[in-house]
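The other protein chains are all here in position, but one chain of the complex has been omitted.
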Amino acid sequence: MKLYTSCDLAFEIPAPTPFVLMLRPRSGMQQWITREEYRLVPSVSVFEFTDNYGNLCQRLVAPRGIFTVYTSAEVMTADHVDQARGAPFVEVQKLPDAELSYLLPSRYCESDRFGQMATEITAGQRAGYDQVAAIAAWLRANILFAPGSSNIPVSAIEVNLKQSGVCRDFAHLGIALCRSLSIPARMVVGYLYQLDPMDLHAWFEAYVGGRWYTFDATQAELKGGYVVLGYGRDAADVAVYNQFGPAVHPTTQTVCVQRLKED
Amino acid sequence: MKLYTSCDLAFEIPAPTPFVLMLRPRSGMQQWITREEYRLVPSVSVFEFTDNYGNLCQRLVAPRGIFTVYTSAEVMTADHVDQARGAPFVEVQKLPDAELSYLLPSRYCESDRFGQMATEITAGQRAGYDQVAAIAAWLRANILFAPGSSNIPVSAIEVNLKQSGVCRDFAHLGIALCRSLSIPARMVVGYLYQLDPMDLHAWFEAYVGGRWYTFDATQAELKGGYVVLGYGRDAADVAVYNQFGPAVHPTTQTVCVQRLKED
Amino acid sequence: MKLYTSCDLAFEIPAPTPFVLMLRPRSGMQQWITREEYRLVPSVSVFEFTDNYGNLCQRLVAPRGIFTVYTSAEVMTADHVDQARGAPFVEVQKLPDAELSYLLPSRYCESDRFGQMATEITAGQRAGYDQVAAIAAWLRANILFAPGSSNIPVSAIEVNLKQSGVCRDFAHLGIALCRSLSIPARMVVGYLYQLDPMDLHAWFEAYVGGRWYTFDATQAELKGGYVVLGYGRDAADVAVYNQFGPAVHPTTQTVCVQRLKED
Partner (left out) sequence: MKLYTSCDLAFEIPAPTPFVLMLRPRSGMQQWITREEYRLVPSVSVFEFTDNYGNLCQRLVAPRGIFTVYTSAEVMTADHVDQARGAPFVEVQKLPDAELSYLLPSRYCESDRFGQMATEITAGQRAGYDQVAAIAAWLRANILFAPGSSNIPVSAIEVNLKQSGVCRDFAHLGIALCRSLSIPARMVVGYLYQLDPMDLHAWFEAYVGGRWYTFDATQAELKGGYVVLGYGRDAADVAVYNQFGPAVHPTTQTVCVQRLKED
């Protein structure tokens, strides 16, 4: 399907503040950007680079005052998310080199502490896709989805204690559980068509059966309409904005996703 | 200045043909893409990747029939090209690792055969920027600029024999001469505001005084208004379209560069 | 100085187990490997790759039974560790792209939770090297160095609660404190001449004044004789051995560092 996505952020900046933004979706295996817009008001110098995960990142210094970022895109993305019951676990020694780093614990996914819990949740499942599906089902059944309930990221351990969280928290706990079973798992941030309430979204992918599959325990069923802004080990890697110095929060954050007629 | 650029290509494809395109400008140190469009008719699956030089490349298979590529962008770019008379030669042992590959001979820049000629052209110049400026001046004085005169790339040796060429040929000979003096030099393809006749353009950059500087011997004077589509060792690396199998040439290629009012 | 280093590990493997080792030191900016040996008994197939941080990593499957890894090297390394009182803080917008990832929180360095503590520890210091030196001094004065006291890595938050730790713990807390001040900091594992008791070692580096500097709060004074095996965000990235599946610990781990006469 073809989607129009936009994200507008406004900040009130008390003193010149360095930012790293991750708001330009990349064309790749999963999506094709046919149109894109990226406007900063006031206009400032921006340097774009590609990070270790292949994300396009924008560096700038926001000047004092109101600083607004307008981004939008038109994106071709899949109508349906691939699912693959029975797709097998990939033995660690057969993983591509590049996926190995997604086995390691990271800031918000302390996978080194979840071995026993993951084993219990996935008891009786075939190793691979079915284990991840069991983890996603467990998350959906046991963690209360409370959009908007948290501002600062908390880690999988903390989410598991609270038993409730935002989309990012679901992803962190899902990733930690997967990695503890030696299944590579990564965080994805971006947009989802018909997300309710509409906002930026986070979900996760797991590497089984020789490729990455999408999982999203916040949704009753996996539908298409995902647009990726960035991949990483966890929220620390894929902040849509990373700001340095005294904390500055957006005064407004407006996200929109609409379906477009295809040519 | 803010520029609108567009390049539309149409091909008549006799049989399904793999293509690699390099038509999406990247934001980076030198330019900021505020709006961008990339449309294929008919629509086909595209996979985008980043090559060794940091360029965004689009892979696809063009189907039988008329295949059209429409790309456009709005780009903030410098009003003036930096020039730096006297900027010193960087000793090879002090070059960043990444620039070393721009010292090596490449397909169309046989720098291993130009040592003596480069030494003669730059006699009496301070090592560094002034040598490159002397090379550009020599090209301008000695090679006849004949836009549209060549379709298949020829190499620096061939250009030097013919003593005439298109923009790409000027760049190849300039690069070969620089590298033979141990000055890293690279090919750039893209757009130039007010290029006459308007078309895609090629020029070169040389690394002196600790950074890359723009040189363009096809122009009487260096003005601003450059928009980069790709960097590489020579034309082999930065073909705007690379097509595999029996040769297919565009039936139309329309390039447009216009100045926009800034916000 | 020229050092001989060796690390021998023996494991008792109950079932074939995938490993990723990081035991081959790399020549680079800081050290030159003149001789090196890497022997596995029994001999198995090994695939070596370079990770995101430039470390050489060895992938293999250890067979059932006793599995032994013998590594040794002869390394030229600096006699003295560079120190630079007053070296200035590098503003985030001026950091090289590659160093930005060392500002982010990571598994064992929850820098997002240490802002106030770091500000207190470094009160009155010039921004940059002196802040890091104050952090190292604080660690040395306040955290009890207890080599051999911990087997599984704990995080900076946990170390700060315990107020004691091994070399890895000192590094994690130091890194978390630096990053919370927007100073890039990274973990280093390797060897240290005259470390007492001799073992593999961990320390950290901070990026100030335009380069990386070595800090090691476990030592009364910074001397030369460091040999690097790997760099990373924290212990999760630079495990000398990473093993997948049911935990297997070395039955013996013998580390040796000796000074050699130079040619």
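A, B and C label the chains in the order they appear, each numbered from 1.
Everything that follows uses one rule, which is that a contact is a pair of C-beta atoms (placed from the backbone, for glycine too) under 8 Å apart; a residue touches a chain by one contact, two chains touch by 3 or more.
Everything numeric here is computed off the predicted structure, so don't read it as measured data.
Q: In the intact complex, which of the presented chains make contact with the chain not displayed?
A: B, C
Q: Which of C:76, C:154 or C:198 sits in contact with the chain that's absent?
A: C:76
Q: What residues on chain B make contact with the chain left out of this view?
A: Those residues of chain B that touch the unshown chain are 18, 20, 49, 51-52, 57, 59-61, 91-93, 97, 100-101, 103-107, 109-110, 112, 152-153, 182, 236-237, 242, 244-245.
Q: By the contact criterion defined above, which parts of chain C meet the unshown chain? Give residue numbers in ascending order.
A: 24, 26-29, 32-39, 41, 43, 45-50, 54, 56, 58, 76, 262-263
Assume only the chains that are shown with their structure count from here on.
Q: Quick one: most central chain, C-alpha centroids?
A: Chain nearest the centroid of all protein C-alpha atoms: A.
Q: What angle of turn lays chain A on top of chain B when you fit their CA atoms, given in steps of 5 degrees?
A: Rounded to the nearest 5 degrees, it is 180.
Q: Measure off the straight-line distance from the CA centroid of chain B to the CA centroid of chain C, and report it in whole Å.
A: Spacing between the chain centres: roughly 43 Å.
Q: When the centre of a chain is set as the mean of its C-alpha atoms, what distance in Å lies between chain A and chain B?
A: That gives a centre separation of 36 Å.
Q: So what's the Cα centroid distance for chain A and chain C, whole Å?
A: Measuring from centre to centre gives 30 Å for this pair.
Q: Give me the residue numbers in chain B that touch at least two other chains, ranges are fine.
A: Residues of chain B never touch two or more of the other chains.
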